[in-house]
Structure formats: C-alpha cells, structure tokens
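What follows is part of the complex, with its chains left where they were.
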Amino acid sequence: METAGSRIAALYAGDLGFAQIDKLRAERTGYPEVVYCAGKTIEQALNIITKMREDGAPVFATRANEELAEKLAVRFRETEYDALGRTLSIGEFCPEEKRTGLVVIATAGTSDLCAATEAARTAEFFGSRIKLIADIGVAGIHRLFSRLEDIRAARVVVACAGMEGALAGVLAGLVAVPVIALPTSVGYGASFGGVSALLGMLTSCAPGISVVNIDNGFCAGYQANLINQAGKIGE
Amino acid sequence: METAGSRIAALYAGDLGFAQIDKLRAERTGYPEVVYCAGKTIEQALNIITKMREDGAPVFATRANEELAEKLAVRFRETEYDALGRTLSIGEFCPEEKRTGLVVIATAGTSDLCAATEAARTAEFFGSRIKLIADIGVAGIHRLFSRLEDIRAARVVVACAGMEGALAGVLAGLVAVPVIALPTSVGYGASFGGVSALLGMLTSCAPGISVVNIDNGFCAGYQANLINQAGKIGE
Amino acid sequence: METAGSRIAALYAGDLGFAQIDKLRAERTGYPEVVYCAGKTIEQALNIITKMREDGAPVFATRANEELAEKLAVRFRETEYDALGRTLSIGEFCPEEKRTGLVVIATAGTSDLCAATEAARTAEFFGSRIKLIADIGVAGIHRLFSRLEDIRAARVVVACAGMEGALAGVLAGLVAVPVIALPTSVGYGASFGGVSALLGMLTSCAPGISVVNIDNGFCAGYQANLINQAGKIGE
C-alpha cells in the first residue's frame, strides 16, 4: 500500500523540514490550509506563510500576534490583520462580492467578542456574509428577542458565550437552522476557563446544536461556512 | 469552656446511641430537626422517628422509601407519604391555613419532578404556600413566558433543571425575587449526573441566584421557605 | 411584556400538567417536537405521545424501551420501533420518496452502532437519505479508505466513535462537507464513559468538525439533517 499511497501523497505536501504544507488540501476539501500560529515561532510562521503566498495561495492565519502581522505587511502589501480576532489574511479566497448566505454570530456579552470576531473573520474569508450581534445573553432575554428577526435571516447561527453558555440552547429553540455553539473562557471560579459553558452547550435540551472547542472561533466560523455552503456541494 | 458549653448542650440532645436527636433545634433555628433516611437502616429510621413523635414533635423525613412509610403508618395514623418526592410527614408543623407567602417551583422538564416535589413538600411543611409549574425549559421559551404571571406572584422561585440548567438564569432575569437553583441529575453523557446543570447555575450571568446540591430538593425547599418567612424574623 | 408575550405563548403549549407539549414548535423551527422518553414513566410517555398523535402530529420518540413500543403499537398501528437505536415513530413527517440529500453515518467499531442507529433514524425521520457505514476506525485505516467514495457522496458526515474518537478528525481531513462528531461511551478505564472521545473530537486539529453530547445520536442526526436541508431555508 505504501507504494501507491506514498507516490500520490508525495504530490500533496510542501516539506519545510519543520512543517509540511498541505498544498492539495483545497483539492481534497475545497478549502486551502490555514496557518495556526500559536506554538510556532515568528520565524516558523513567517517561513510557512511566505512559502504559501509565493506559491500563489491566499493565506489565512489564526492566533497571529501583531509582530507577525507587521513583518508580513512589509513583505505583502495585501496583508490584513484583525487585532481583536487575532486573524490575518493575505489575498482573497473568496472576494466580498461573491460571498453568499448569511452567518449570524451572536454573543452573550461584550467579553465574548474575541472569539466571535475570530469566527466572523474566518467565515468571511471562506465565502460567507456575516453579521455579528453582541451582548444579547439570556440574563436580559428581551435583548435577544429584539434581534430575533435579524437572527432568523441566517442560514447558520454561531452562539458565542462563556459562563453558563445558555445562549446556544435558547437560540436553538427559536430558529430553524443549525446552531454552532462556541463556548468561551469568559468567567471565573466555577466557569473553569470555559468548561461550564462547554458542558452547558453539549447538554442543552434544545436540538440543533453542535459544539466546538473553548475559544475556538476559527473552528466555529469554518464549520458555519461549510454548513452555509452545504447546499452547493456533493450533489 | 466544656463545663459551661457541655452543661447547656446536654439539654439539647436526645441520645439514641447511634443518633443524637437535636431536640432544641426548633428553639435555636425556629424549625424542628428533619430526618434524612438515606444511609440509615429501616430500624434506625423507625426508632428515631418514633422517639421524636413520642416526644410530641411533628416529624418530617426525606429520602424515605415505601417500606418505612408503611411501617410508620401502622404506628401513626397521621403519616403522610409522597412517593414521587420520597418525603414523609407525621403531624403538622404549620397547618395549611397558616401557610403564607407563595413559593413557585418551576421545572425544565418532566423528569425533574422528583426533586421538585421534594422541594414542594418541604416548603409546605415548614409553612409556605407552593405552586409547582412543570416542563417550561428554555428550549421552548414561550412555555416559560406563558406562565410568567404565575411565576411573578412568588416571593421566592425554585428553578429545577438538569442538563444545562439554563432555566435558573433565564428566570432570574425576569423576576424581582430570589431564585433558588436546584440542579438535577437528569441527563446523560456530559451531564455528569447533574454537574453540568450545577456549574451552569453557579456561573449564570444573571444576578439573584443561589444554588443547592444536585437533586437536593429538601435543601431548596427549606431555603425557599426560610426566605419566604424572612420578613417576619430578626427585626 | 408578560401580557403580550404570554397571550401569544398561550397558543403554543399543550398543557398536560406534568408536561407542556410544544405544539407550535414546527411553526417556529420547521420541525415538530420530539419526545425524550428517558426519565419519564411509561404512563407519562404514553399520555404525551397519545395526545400529540391525536392532534394529528407525526411522532418521533427517543430512548424508548420495548414496553412502551408495544403499548403504543396497540393504539397506533403505524408505530415503528428500532430496538438498536431505541427510537420510535408514529406517522411520517417526511415520506421516504421526499427525502433528499445524503447523510453518511460512519462508526469506528461495531459497538458504536447503538448511537449511530439513533442518529440514522432521526435524520431519516426529518427528511434525509442516510447511509450507515460501520467499523471503519482508524486502527485499520485502509478500511476507511475503501469506503471513501461512499463517504464523499454525502452532504454531511456523522462520525461516531468511542475510545479516542479519532475517526472524526481523520474524516474531516478527507471530505469537503461538515462533520458532526458523535462520541460514544464505548471503551473502559481512561475512556471515562465517552469523555476521552468527546475531548479528542473537540480538540481535533482538523477544521470542519462540531461535536454533540456523548451517545446523543438524536442530536447528531437532527443537526445533520438541519445542515443537509440548509440549502433550502432562510433565503
């Protein structure tokens, strides 16, 4: 098997020694590889991104800090950096005018905006229109109701909340589309860095929710976009 | 200190060898001792309750099984047993006509009724009027709104829910009185026997909630009654 | 607010005392309410389902045992029961010929079939075509590759696995559609009743995964169907 398998696979990877760029990922999954910058040195991230960009691919990176963004901006004028969401893009995968389908990203509080913004930038980059609605947590549930028409316009809803994470369950009972629950590490004490929100979202009695890792705005935005695009694929 | 302390204390306790009945508890706290039957043999529970009843005290017992209830009913005609809440009373601490102040006990689902009933029977025994409203969990939030007027008539609300426990937070944002959150072990998987509900209730962003142990309907009902009666004490 | 809110809400609910049937759920979310039978007595479940069926609604119930199924079959000839998935339906929400879009449900092992079957029955009931592919866990990864063409025909993939739950991540790297990860309690020791699978799925480095509660095949199937239908809604 290795003969057949490895011959094919050799085509896929761009080997940098410390990293293997997954060049054919777009072919396999429809989307290019994304660079996760946490745990990489600035130099490693610079090298990976430069190599990808030189190969002509549009680049999207998460957990990028300002130092990296500044260094890349020198090399590539089209670098765009979102400090709140810590995302970075160079070039476009899907130009704004071609983005279709609305993803609504709702947050329970102001402090959830970091994760929510990462989700928003990700969904946009991969081709969705997005609308971010902040601070409509269930403690003042009328705030949520006042935005319900906006929310119901979405094909997918991302519910972003820390503490008890109840926003996801309440929203899922009010909309007809999938809800992606994005727990955040907002809170203290028995919030356990987002675990309580995660558990609340996993165990919600409302159907129509699936959950991503704590603070993983990228994954929420990516999945929301996949769902948003689902109508066009596989048939 | 032991001389003074122990002389006084000697008055308080009714020593059965394996149990010390706290006879003067009513004097100290305003309420008689309650018998927790779990972990006691039928014989131990029978002896304790018989002794208390023979001393003329009204008896309230929790986690009582049917066998115990039947044996007590033979001895004491006035025995009342609630199989759903597993509570048992012999005699009245506060006759129905003297009960004042409404405690509303709301449940997220039908399966939460065991714990909710334990809370209801407890609050009643100690002097509250109670109203139990079942199955108004947040996944279908209009069910909750349809009962809001009933709920707002309460001096204290007990919010009883398993799974993600979001009912407590939503209710606390809609009422002007204290909410006692009663997590239940309803659910499976990441519900962890009620831990997710407990954590969700503890970390709710809505103020005005305090929480009792998982499935501890007795404690919720007892505290709700204390709060309900708070206006009459201490001034 | 309660005046307006409660007047409207009064229309929604079918109050059985111990349960509130969410009659207008289909209007709000596009789908009828589902009966979760665990934690309900046979009598409660019978009453709820009978009431719903008498109102003309198609019924879908989960965690139903055989005793309930037999009693319902006496009343309603069209009762269908799946003993492996513990699901039960009476009447059709979406006839087989109208089901569109393929949901593939893949399991890592034979023991994951309970949860996977619950997912399959759910997705079918609500309108998806489904294909269940069993026992293609990553320990023998060629088994997965041999079914890749089948899997890539799906609009949504449900990856159902216990133990380390790695199937979800490997699949998500090979398909272009959303993967719903369904952890199961299969395994022992450090599997902790499905927690290890759950954590592995949440932390997978492959994008395109979102996760439901341990053994919650219903939620996985429901969400998969929502995604499958996403192309038709909200525009």
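A, B and C label the chains in the order they appear, each numbered from 1.
Simple rule for what comes next: a contact is a pair of C-beta atoms (placed from the backbone, for glycine too) under 8 Å apart; a residue touches a chain by one contact, two chains touch by 3 or more.
It should be emphasised that the depicted structure is a prediction, and the values quoted were computed from it without experimental measurement.
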item	value
Assembly copy number, counted for this structure file with 3 shown	8
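Throughout what follows, only the chains that are shown with their structure count from here on.
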item	value
Chain whose Cα mean lies nearest the overall Cα mean	C
Geometric centre distance via CA averages, chain C-chain B, whole Å	36
Chain centre separation in whole Å, for chain B relative to chain A (CA means)	45
Multi-partner residues of chain C (at least 2 other chains)	36, 198, 213
Chain B-facing residues of chain C, complex	2, 5-6, 8-10, 12-13, 17-20, 22, 24-25, 33, 36, 38-40, 44, 183, 185, 193-195, 198, 213-216
Chain A to chain B touching residues, read off their complex	108-109, 137-141, 163-166, 169-170, 172-174, 187, 189-192, 195-197, 199-207
Partner chain C, residues of chain B touching it in the complex	109-111, 113, 134-136, 140, 142-143, 145-149, 152, 186, 188-191
